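Apart from one protein chain that is not included, each protein chain of the complex appears where it belongs.
When the chains are written out, they are named A, B and C in that same order, and each has its own residue count from 1.
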Amino acid sequence: MKWFGLIATVFTGILLLSAVPDFAAFGDPDSPANGGLGDHPSVSQYYITDTYTDTKVPNIVTAVLADYRGYDTMFETVVIFAAGIAIFAILRSFSGPVAPSHPTAIDTSVEGDHQRIIIGTTCRVIIPVIQLFALYVVAHGHHSPGGGFQGGVILGASFILVALAKDLSAALGRFSEKRYLALGSVGILIYAGFGLLCVALERNFLDYEILHRIMPATDPIMARSHSMLGVEVGVAFTVTAIMFAIYANLSSKGRLEQGF
Amino acid sequence: MEFLNASVIPYFNYWIYVVLMMIGLHAMITKNNLIKKLIGMSIFQTAIILFYVSIGVKTGSTIPILEHHHDEGHAETAHAVAESGDHHAEETDHEKSDHGNNEHAIEADHGIDPDHFANPLPHVLMLTAIVVGVSTLGVALAISQSIYKDFGSLEENEILAKIKQGGPGVDV
Amino acid sequence: MSEQLPAIILLAPLFGALLTGLAGNRDHRRCFPILISALAVSFGCAIALLVQVSQSGPIDYFVGGWNTERVPLGVGIQLRIDALNALLLVVITTVALLTAVYSFRRAGEENTEKTPQFYMLFQMLCVGLLGITVTADAFNLFVLVEVSSLTSYALVAMGSKSRGTVAAFNYLIMGTVGASFYLLGVGYLYMQTGTLNMAAIHEILADPAFGKSSTVFVAFILILVGVWIKMAFFPLYGWLPNAYSYCPSTTSCLLAPLMTKVSVYVMIRVMLSIFGADWVFQSLGWSHTVVWLAVIAILAGSVLALAQVELKKMLCYLIVAEVGYMVGGAWLANHWGMVGAIYHILADAFMTLCLFIAANIFIKHCRADRIDQLEGLFKRMPLTSTGFVVGALAMIGVPPTAGFFSKWYLLRGGIESGQWGYVIALLVSSLVNAVLFFRIIEIAYFGKNPAESHDHAHDEDSHQGQAGEATLLGGEGRPATVIPLLITAAIVILLGVFNAPVVEIIQQALEGMPVVGAAAAAR
Partner (left out) sequence: MDSVVHSSLPLWACLASLLAAPAIVLFRRELFLREATTFVAAFVKFGLVLAMLPIITSGKVIEFTLVEGFGGVVAPILFRVDGLGMLFALVASSLWIVTSLYAIGYMRGLHEHSQTRFFAFFAISLSATLGVAFAGNLLTLYLFYEMLSLATWPLVTHHQDKEARTGGRTYLTYLLGTSIGFALPALIFTWIKSGGDLSFAGDAILASADLGPAQGLILLLAFCFGFSKAGMMPFHSWLPGAMVAPTPVSALLHAVAVVKVGVFCVIRVFTAVFGVDLLAKLGVATVISWIAAFTVIVSSLIAMSQDNLKRRLAFSTIGQLSYIVLGVSLLSAHAVQGSMMHIAMHAFGKITLFFCAGAIFVATGKKYVSQLSGLGKTMPFTMGAFAIGAMSVTGVPPTGGLLSKFYLVWGAADAQQFALLAVYLVSSVLNGVYFFPVVYRAFFKPAPEGEAAVEGIREAPLACVLPLSITAVGSVLLFFFPGLLLELTKLMTGAQ
């Protein structure tokens, strides 16, 4: 196996490298991917030049993510959601000893009390800040790097921090299994719901333009911008929920009690 | 040396990606420990991300976020952006200057010079790939935890031996 | 509304999955109706699309409406439904619907608490497969491949057998390598063409300048190898047999017919719609090599199947052989080979479903999975046995089942392109299938140790009279399992008997293509 692995690896490597001299040079703005080919302008040029006209969103990445390739992103969210459900399906076990109802120290071998006080207090201070920042990242994705995934991960991390600092049941007390499973579904429901709304208004799926009819005080272009914010929120919901779900299941062997 | 100059140095990112990827692939194939396999898998996927992002690099460009002024007109916004981009380009890359001039035609048409912003598409794609990678990793960890629960080991050869024996806990 | 069908066909199971998540947790009995109605909507859409496509040609659907005048192709994501994938949509939704019926009160039998999760994964898998089929965007295809892969890993690992978990891990590693190779290949293509839309890539690659481009060449290899891993083409098949034989029964009924078939579809789609038949078959000139690989795959799959003692494992190795049929057919580089390969995708999906449902019923009934433990089943389960025999005959290639006609077209393709190795491999594999299945049928019919000589003493008719009504169907499985089996068996036969319209649709899909178009086969 060792030799086979080595040979396979070397062979693949040589194959991959054999094409490298044919590549456009690194950083070349005229490479086919960046600059297009002859009479085929590259789509990325279109994105850079026209995004603002189309959507009024200055962060091109966000616009491409949530609008031009919003269909991709919806399934990306589905992937995350599927992973959460998958981990639940694989690991979650309902049998086994019942979890102690009171939170216990995470680590009794070290001088527990002091640590708990220090960590607990620090966390109490920073967790709201983290969560606030997460919301900012979600909301400000139009203008700065950020968006639903990033914000969702940060928000999920804040709950994981609770679990780390205190213990899992404390975190579950704030964000119970029933809730995070529901929130995961709701997130995609929001995303797909925006798409379906467009279908209901007789446009193609995810064609946000038409939503200006039901959004107050918007024109078609701003409708795109606002809808993008909406779907980003949906993404953030799902990502938050699933990040925490993954942690909760992995850290407790699916029993959702005190960790290892 | 000539080979280095012609085929390696202009493409060093791609060489690195291939090397990284092969490290990952090798680990996935040959490592005995399931977690090491997963580490290999992560390296493997990260190498692909490096590759994609390398495609989108334009020398002397900035992140693909336009500067945003709510009250000003479209053309003005773009102009401001273009200026700053130009400035940046001249600082970093001399070869690019004449190139930049050629592209002014486009600038006139659309108001925004594509050369000044990194290609956004690979970033979008890789955001997706990262998410997919994380999800796969999560599921893989869950599966390996489940394997550990059943076999009490994460070493592939031990697991296979146990399966062969059909020992306790293994329903064949 | 009818122009929205390409989106709705995916959204129905997606919303089904979400609703199952929201409503099903509280009351597990809600899951099944949601599942059935979601898949029924999908099925309806698939039929409607097929009718639409066969009447008025391919349907283009631009998600987000990015198809205005000034927007170049490839900015948004395009869905495209032509005759080829319309057929596959019908197959996927039909198989999913039948498996769903089969799963009634059975899905959660291994771990009842997770029934809603099982159904969610089930429906998301369908979303993935349908999405792979409809999309015309190379990267979007990757995302949907991952949707279907992740859910299938979980479905395999969900079972109570610990070997299933190990199999799922290998499946995951191999699956990830496959998908990553595909992704990398798409990256190479993107680097050369600057777009991700299949039609746009095709248009750019049509330029002869790309005929010798090593990047395009490597891209093709990467994509091909990636897809081959996903479809378990011979040397890369290692993950399949364990994954499909140690997973829960419903999962195997869903995965076995669909996953490999959809991967074969992806291969054909990549060959025809991205690279183009003339590039693949003429510039590359690999036909012979790949067909020989397919020959090895067919023979190896058949031989390995012969060596198995477990029923489901044997069927799994047959899938490996069948994949060889399809890859070989697609690479014969002529019209009939391609028609045969595509027709075989359809036929094989139903044949495999038929056999897997029957095998699962047998295994559940006997509480054993070895072939020699299936003694005397024919007497106890005549209907299930009928279904099994129909599936077996289709695998062997006996008329008028669908398996006969796919073999017929593939053989014609093989003979016309002078690939005698492939022709012989097909025939040998048919014969091996005959041996395999009659071995099982013999055991099920004779029992393991038939009497040394015939004894005239037992007059069975008198016994029958006493045992009453229960004797004929008393030993059968539940109707929810037997009815889908019989429907599948009927489809296997009907697809064979009425294959003319199907083949016409396939020919319509290939129309005008170089090498594989019907023009080459004008008679």
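Throughout what follows, a residue touches a chain if its C-beta (ideal position, glycine included) is under 8 Å from a C-beta of that chain, and two chains touch if they have at least 3 such contacts.
Note that this is a predicted model, so its numbers are computed, not measured.
Q: Let's see if you follow the contact definition: name the visible chains touching the chain that is missing.
A: Every shown chain touched by the left-out chain: C.
Q: Return the single residue from C:194, C:397 or C:477 that touches the missing chain.
A: C:397
Q: Which residue among C:342, C:502 or C:516 touches the omitted chain?
A: Counting the whole complex, the residue in contact with the absent chain is C:502.
Q: Check the options C:51, C:431 or C:480 and report the residue that touches the missing chain.
A: C:431
Q: In the complete assembly, which of C:203, C:416, C:476 or C:511 touches the absent chain?
A: C:416
Q: In the complete complex, which positions of subunit C touch the hidden chain?
A: That gives, for subunit C, the contact residues 393, 396-400, 405, 407-409, 411-412, 415-416, 423, 427, 430-431, 434-435, 438, 442, 445-447, 450-461, 464-465, 472, 497-504, 507, 523.
We take it that only the chains that are shown with their structure count from here on.
Q: Count the touching C-beta pairs: is A-C or B-C ahead?
A: A-C is joined by more C-beta pairs in contact.
Q: Would you kindly tell me how far, in whole Å, the mean C-alpha position of subunit B lies from that of subunit A?
A: Each chain's C-alpha centroid was found; their separation is 16 Å.
Q: Note the residues in subunit A that touch 2 or more other chains, in rising order.
A: 16, 21, 23, 31, 33-35, 42-44, 47, 50, 69, 72, 76, 79, 82-83, 86-87, 90
Q: For subunit C, give me the residues that contact two or more of the other chains.
A: Each of 139, 143, 146, 150, 153-154, 157, 165, 184, 190-191, 196 in subunit C touches at least two other chains.
Q: Considering the complex alone, what residue numbers of subunit A touch subunit B?
A: The touching residues are 1-2, 4-6, 8-10, 12-13, 16-17, 20-21, 23, 25-31, 33-35, 42-45, 47-53, 58-61, 64-65, 69, 72-73, 76, 79-80, 82-84, 86-87, 90-91, 143-145, 149, 246, 249-250, 253-254.
Q: Taking the complex as given, what residues does subunit B use to touch subunit C?
A: 25, 28, 34, 37, 41, 44-45, 48, 51-52, 55, 121-122, 125, 128-129, 132, 135-136, 139-140, 142-144, 146-147, 150-151, 159, 163, 169-172
Q: How about subunit C: which of its residues touch subunit A in the complex?
A: Spelled out, the residues of subunit C in touch with subunit A are 4, 7-8, 11, 14-15, 18-19, 21-22, 25, 61-66, 70-72, 74-77, 113-114, 117-118, 120-121, 124, 127, 131, 137, 139-140, 143-144, 146-147, 150-151, 153-155, 157-158, 165, 184, 188, 190-196, 200, 203-204, 213-215, 217-219, 221.
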